[in-house]
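Before we start, here is the structure in question, set down as structure tokens.
The complex appears here minus one protein chain, its other protein chains still in place.
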Amino acid sequence: MGALDKLTEIFSQFPGIGPRQAKRFVYFLLTRNGSYIENLTALLGELKKEIRRCDRCFRFFPKDAGASTRCPTCRDEHRNGALLLVVSRDVDFENIEKSHTYDGYYFVLGGSVPILDKEPEKHVRVKELKRLIEMSAKAATPLSEIILAMNANPEGENTADYIRDTLADIAPKNGIKISVLGRGLSTGTELEYSDEETIKNALKNRG
Amino acid sequence: MGALDKLTEIFSQFPGIGPRQAKRFVYFLLTRNGSYIENLTALLGELKKEIRRCDRCFRFFPKDAGASTRCPTCRDEHRNGALLLVVSRDVDFENIEKSHTYDGYYFVLGGSVPILDKEPEKHVRVKELKRLIEMSAKAATPLSEIILAMNANPEGENTADYIRDTLADIAPKNGIKISVLGRGLSTGTELEYSDEETIKNALKNRG
Amino acid sequence: MGALDKLTEIFSQFPGIGPRQAKRFVYFLLTRNGSYIENLTALLGELKKEIRRCDRCFRFFPKDAGASTRCPTCRDEHRNGALLLVVSRDVDFENIEKSHTYDGYYFVLGGSVPILDKEPEKHVRVKELKRLIEMSAKAATPLSEIILAMNANPEGENTADYIRDTLADIAPKNGIKISVLGRGLSTGTELEYSDEETIKNALKNRG
Partner (left out) sequence: MGALDKLTEIFSQFPGIGPRQAKRFVYFLLTRNGSYIENLTALLGELKKEIRRCDRCFRFFPKDAGASTRCPTCRDEHRNGALLLVVSRDVDFENIEKSHTYDGYYFVLGGSVPILDKEPEKHVRVKELKRLIEMSAKAATPLSEIILAMNANPEGENTADYIRDTLADIAPKNGIKISVLGRGLSTGTELEYSDEETIKNALKNRG
């Protein structure tokens, strides 16, 4: 198998890309001039050098002069140390942060737990989360609430259940409450087409 | 214009039906045998005779032996008289009732108020709603909360705003609180694609 | 079951309509005033009286003063009597006639033959088609070609195959050729996504 087929195979692994579009990517690259691919190759090389993972919240961030091992959000001392929002992925962090509606800290699990998976600990950073909880509990502003911010679908709920179970011991011991994002009508929801779960929560969370 | 074109025009007014599908309906009817159309015609005639509008909540319901002017839901004395859920349409009532998560009474506005509409009172039954509120306030279990259950879209919010304004006087005077359905993640919502409003409410309604 | 549910059931049989939309139709009718339903009922009654089926091509057409049993197209003597286009349904006739690209006569089969169906003659008017062929063969301009104009999908092809088999005897005996619509690229087709059959025919029919 030559470079064309191998590259097609690699692009097929990109999120949301099937074999046909992967092949179009390869042909697209073949029609670019040499400097385009050189530029792409150089940036791929730089990516891992320029970006590091925060050793507190585990999200990716661009390295800066000070060579800090923590991301700007984790270093920001004006945030509310009592709150920790746990998300599955960097894109979730980005979208929530963009909404300017939360001022506590974050933790990125790095994935979600598929239903009925036998080894959930392989999909999410639970050990690292526990360590952060222990550290935060002793901080000047001790952690008092962990908000599980997972997608409102079966895999997201499974992930939240798993994290809740995993923290069943350590959270209360450190005076930490575990909460989940509120369910209800999201923007655009029509009552005629809503499921029972959404209606139930919309009623419960009315105000 | 003959019956074929006139019927096509009438079917085009049915919700969600364009001229092409309306014409298919007419051809479909033409290929049915005579008794099919006779049956349809008879049922159309019976419809208004058999179905009446509840004079309390204004939803449609099949007339019954007792010839009551109230629907079975309004007649059910085991429901919680302190709660009144206000919906736009019969289909909203049906879907919420089907979810078995609410045991108070209902009121059907009969529509919603388009944004910037000059005569909102023409789209929704406010006079009737006020009358019901005054009656319910003096009931054995007096009404204590009106829940506005509108779609989570601009027209739904506009309708809720209009109802709230309209009741600004009468509700507090009768000791009635006005609430709206809780916003948050509805079933299927993914955080990566959620808008600011949904995230803000999901955080506010966490628990 | 009352009129509301029975009507919902009838509307569910309309082409392309599911139970949910059928119910919305009923609620829509309930909210119309009395004259709306009276008008609809009257038009339904007139429909079968005003519309008749042509006794030559079997399409529906509005009756006219002369009370002819033939539709205007079959009565038009300027058309090419050598050609007969066989379609499945009235809507196919309408769309082809609207394209102004054909000047022969038509025949409406009244349906199509599902794959593996045991009684194909119950779905399409073969007896009537044969009678028309025999009549047309002796006309001043005798019929010389029957064009089978079916959808380019399995059921359409199955229908064309069945008609061809059925006419295997009568057509050559009367000097009539049987043809099918040309296959190839239809408007909007992209070569990258075309199937083998389409490419093969596009090549065969190039010109």
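In order of appearance the chains are A, B and C, and numbering begins at 1 in each one.
Everything below uses one rule, namely that a contact is a pair of C-beta atoms (placed from the backbone, for glycine too) under 8 Å apart; a residue touches a chain by one contact, two chains touch by 3 or more.
Bear in mind that the values here come from a model prediction, so they are computed numbers and not experimental data.
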Chains still shown that are in contact with the chain withheld from the display: A, C
Of C:Leu30, C:Ala82, C:Val126 or C:Ala152, the one touching the omitted chain in the full complex: C:Ala152
Contact with the hidden chain (one of A:Gln21, A:Thr101, A:Asn153 or A:Asn174): A:Gln21
Touch with the omitted chain, as defined above, among C:Val126, C:Ile170 or C:Ala202: C:Ala202
For chain C, the residues touching the chain missing from this view: 87-89, 91-92, 95-96, 98-102, 147, 149-153, 156, 179-207
Missing-chain contacts mapped onto chain A: 2-4, 6-7, 10, 14-16, 21, 23-31, 34, 37, 39-41, 43-51, 60, 62, 89-91, 110
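One rule holds for everything that comes next: only the chains that are shown with their structure count from here on.
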Averaged-CA centre spacing for the pair chain B and chain A, given as whole angstrom: 39
Chain centre separation in whole Å, for chain C relative to chain A (CA means): 56
